[in-house]
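Have a look at the structure below, then the notes.
Removed: one protein chain of the complex. Kept in place: all other protein chains.
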Amino acid sequence: MIEFRNVSLTYPNGHQGLKNVNVKINPGEFIVVVGLSGAGKSTFIRSINQLVKPTDGELIIDGKNTLKYKERELKEMRKNIGMIFQNYNLVNRMSVLRNVLTGRLGHTSTIRSLFGLFSQEDKELAMNSLSRVNISEKAYTRADQLSGGQQQRVSIARALTQQPKYILADEPVASLDPPTSHIVMKDLKRINREDGITTIINLHFIDMAMEYADRIIGMRAGEIVFDGPVSTVTEKTFEQIYGRPIKEDDLRGSDDE
Amino acid sequence: MSKANHPLHKPNNTKLKMQYALIGLIMFVLYYIALTMTDLTYRGSSLSPGTVFKRLFWDPFFNPDIQAKVPTYIGYMVETLAIAYAGTLIAAILAVPFGFLAARNTSRVHHVGKGILNGIRAFPEIMFAIIFVASVGMGPYAGVLAIGINSIGMLGKLYAEVIESIDMKVLEALKAGGANRLQTIWYGVIPQVIPEFSSYAIYRFEIDVRSSTILGIVGAGGIGAPLIIASMQRNWEAVGMMLIVIIVVVTIIDIFSAQIRKRIV
Partner (left out) sequence: MAKVPESKKTIATIPIVPIRAKIVMSNILFVVLAFYFLSAYVTQAYPNRFIQGLPIALEFVYKDLFPPNWGYTNKVLSSLVETWNIALLATTLAAIFALPLSFLASSNINKNAVLYQFIRFFLNIIRTIPELILAVVLIAFIGLGALAGVGALFIFSLGILAKLISETIEAIDPNPLEAIRATGGNVIQVIWYGVMPQLLPHYTSYSLYVLEINVRASVVLGFVGAGGIGLILKHQLALFNFANVSTIVLMTFFAVTIIDFISNRVRERLV
């Protein structure tokens, strides 16, 4: 379970990324965070694994206040949190398999990892993750030879290989076309259902949020302005979150099926 | 054409004009000094250029004494290549930590790193050769040391530029997965930079082959010493043959090197 208690974050330049955020995220939930760009969605997600560090409050993960963690504990915590990025962030010149294996680095001793000595179990895990996102035949292809959608699925496989309790996804479909976006979202949803991995995703497309989320958190100017199950959400809710009428750009468009 | 018909206002460019005037003045002074102070008298030579050219590049092919020496010359050239290769490879490895030290995105003291590398680069390689010959004695060993240290300057600088150009977001992904600092560098940075690093090292090898042909003149091994001695003795046929050996070998290496570099990056 993840719990934000009065969490605030002020960037060194004085910009307030989060303002007194209070929220509880239950195990196994599939949460979509919506809001305009600059609303603090990314800061919210990155606070959880402390790629950015909140300046105030308590962030409780599995019963412990992670903001007090030192470097070593932070690494332990990050092992349990997989992350997916808008631009995939794969190492372009490495093979897909090796990229996926980097998900095991936290579990591998430095010496072994320097020589690339991943255990047989790790390799099987990596291959398994690849087949779960239907891309195992590309295992030995260089990452930069894949399409955007394929790269994003590799990055899901990388996160899966960590065997995480949580998956964070920061605008995972913003660089993809509509059909590919739906494939990626379906993969994430399926993994969430099958493995019970708590999943938190930033999206700015309203229709996609409605289609996949269990629960929606709305953010504006660093504050949570809406939090509720998807069944309670209407177009009106989004207009409140965005502070303006809904536009064509806010929709991704449907899966062509 | 009357001026009144010209509607365009010329922009006020007095400052620019002043700059040009200043540059012009500096260049005039520099060239004035260069042309008046340099002793450019033609002292002449007992031989006509035509004769020298013929003795350099034509006669060697018909001179059995010189032809008998070709294996010896090739031996010198092999030593030259060995100096360049050993020096470049060591420099290519030693330059890696310097590159990381001098790159803005991996080092807090990158100014220090850049300073060291610029310092090394500002010493002409002959100076390194002199210092090493004087301290460890004559021979190719001194040449390897000179080439090895001198090449760190350029390679370290190029490496740093490569490191500065990499995609740092990848590192964030590895960090988010729980990798430690060493692991992030090994899996995030190294795969991104290895092809460019190797390409630059091979390129530097081309330069070092040329350098090691001349280091012989201060006693640092290679074909330079016999070449200079032959030229001092006006033995143009021998000089010519050695030049031919150098040109052929350097050309072959350049071609190979260019092919390999094309395939790497």
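For clarity, chains are labelled A and B in written order, and residue numbers in each chain start from 1.
Keep this in mind: a residue touches a chain if its C-beta (ideal position, glycine included) is under 8 Å from a C-beta of that chain, and two chains touch if they have at least 3 such contacts.
Predicted model, so just to flag it, every value in this text is computed and none were measured.
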item: Of B:Ile66, B:Leu81 or B:Val193, the residue in touch with the unshown chain; value: B:Leu81
item: Residue of B:Ile116, B:Ile131 or B:Ile190 touching the missing chain in the full complex; value: B:Ile131
item: Full-complex contact with the absent chain, from B:Val162, B:Ala176, B:Val189 or B:Leu227; value: B:Leu227
item: Residue of B:Leu16, B:Ala34, B:Met168 or B:Leu182 touching the missing chain in the full complex; value: B:Ala34
item: Contacts of chain A with the absent chain, listed as residue ranges; value: 95, 97-98, 101, 116, 118, 120, 123-124, 126-127, 140
item: Touching residues on chain B - with respect to the absent chain; value: 30-31, 33-35, 37-45, 47, 49, 52, 56, 78-79, 81-83, 85-86, 89-90, 118-119, 121-127, 130-132, 134-136, 139-145, 148-149, 210-211, 213-214, 217-218, 221, 224, 227-228, 231, 234, 236, 239, 243, 246-247, 250-251, 254
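In the analysis below, only the chains that are shown with their structure count from here on.
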item: Intercentroid distance (Cα basis), chain B paired with chain A, Å; value: 48
item: Residue ranges of chain B touching chain A (in the complex, touch as defined); value: 167, 169-170, 172-180, 182-183, 186-188, 191-192, 194-195
item: Chain A - residues contacting chain B, complex; value: 49, 51, 75-79, 81-83, 85, 87, 89-94, 98, 102-103, 105-108, 110, 113-114, 155, 158-159, 162, 168
